[in-house]
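Down below is the structure, laid out as structure tokens.
With one protein chain removed, the remaining protein chains of the complex are shown where they sit.
Now for chain A:
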């Protein structure tokens, strides 16, 4: 018994999907990124200038964006 999609599955046997960050390190990565974002936001709070908005705000936002995704996965809500 074979169907075309089952053959597709068999053909892809060599490439199982692995996420770039494994389940074991999601919490660490998420926590570090969120902490980094908190620090950067704190420094931005001390000196709110337009230059700092791009120098600190963009990395802080990126760290928060990815950190939030990993942290919510780490606590068991797999998004």
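Worth a mention:
Throughout what follows, a contact is a pair of C-beta atoms (placed from the backbone, for glycine too) under 8 Å apart; a residue touches a chain by one contact, two chains touch by 3 or more; residues count from 1.
The rule we apply is simple: contacts and distances are computed from a predicted model.
Hidden chain, UniProt protein name from the list "Pantothenate kinase 2", "Oligosaccharyltransferase alpha subunit", "WD repeat domain 54" or "E2 ubiquitin-conjugating enzyme": "Oligosaccharyltransferase alpha subunit".
Where chain A meets the omitted chain, the residues involved are 1, 3-6, 8-9, 11-13, 15-19, 21-23, 26, 37, 41, 44-45, 48-50, 53, 57-58, 60-62, 64-66, 68-70, 72-73, 76-79.
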